[in-house]
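Moving on to chain A:
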Amino acid sequence: MANFNGYLIISAILFSIGTIGVLTRKNSIVIFMCIELMLNAVNLTFITFSRYLGNLDGQIFVFFIMTVAAAEAAVGLALIIAFYNNKDTIDVDEVQLMKW
Partner candidate 1 sequence: MSNILSLTTFLPILGVLILFFIPKESKSVLRGFTFAVTLVTFLVSLLILTGFQTNAEFQFVENVPWIAAGPFVMRYNIGVDGISLWLVILTTFIMPISVMSTWKAVEDKVKEYMICILILETSLIGAFISIDMFLFYIYWELMLIPMYFMIGIWGGKNRLYATMKFFIYTMVGSLLMLVAFIYLYMIGSQAGIPDFSVLHFYNLHLDPSVQMWMFIAFALAFAIKVPMFPLHTWLPDAHTEAPTAGSVILAAIMLKMGTYGYVRFAIPLFPEAAHRFAPLLATLAVIGIIYAALVAMVQEDVKKLVAYSSVAHLGFVMLGIFAFNVQGMTGSMLQMLNHGVSTGALFLIVGFIYERRHTRLITDFGGLAKQMPIFATMFLIVTLSSIGVPGTNGFVGEFLVLIGGYESELRWWTVVAASGVIFAAVYMLWMFQRVMFGELNNPKNQKLLDLDAREIAIMVPLLLLIFVMGVYPNPFIAKMDPAVKKLVSQIRPASMDAAAKALAAVPVANAAESNETSEQNHTGMPAGHPVIPHEGQSTSPAINPHEAK
Partner candidate 2 sequence: METLFFLIISLVAIVSAILVITCKNPINSALALIMTFFCLATYYVMLDAPFMAAVQVMVYAGAIMVLMVFTIMLLNIRVNATRQQSHKVLFSIILGFFTLINTLVIIFKSRAALPTGPYSGDMIKNIGHTELIGKEMFTNFLLPFEITSILLLAAIVGAVILAKKKI
């Protein structure tokens, strides 16, 4: 079952790309997307292993990740809208109130 590693490699690559995206981009929506990307990379790993190990727990767990991702997207975007209403920008570096 050598090609299982392939899926794992791909998910690792996607995950690291997502990380780089989160760290570099200033636009909060793009950060949001990168987080989604990271989540999906993890989903892929889950499904690969569930298929490989033969029990479906992994896949069911992916279900839960999806619900969480959905919930997160909803709340996150509401935040971004609220943020936009106050600051007229969604640039992450503007929000600096939470400091000493």
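Selection criteria: all candidates are chains of the complex that A comes from, given by their letters.
Methods note: contacts are C-beta pairs under 8 Å (C-beta built on N, C-alpha and C of every residue); 3 or more make two chains touch, one makes a residue touch a chain; residues count from 1.
Since we're looking at a predicted model, the values are computed, not measured.
Any copy counted, the candidate of 1 or 2 that touches chain A in this complex is 2. Contact residues of chain A toward candidate 2 in the complex are 1, 3, 5-10, 12-21, 23-27, 29-30, 32-34, 36-37, 40, 43-44, 47-48, 50-57, 59-60, 62-64, 66-75, 77-82, 84-85, 89-91.
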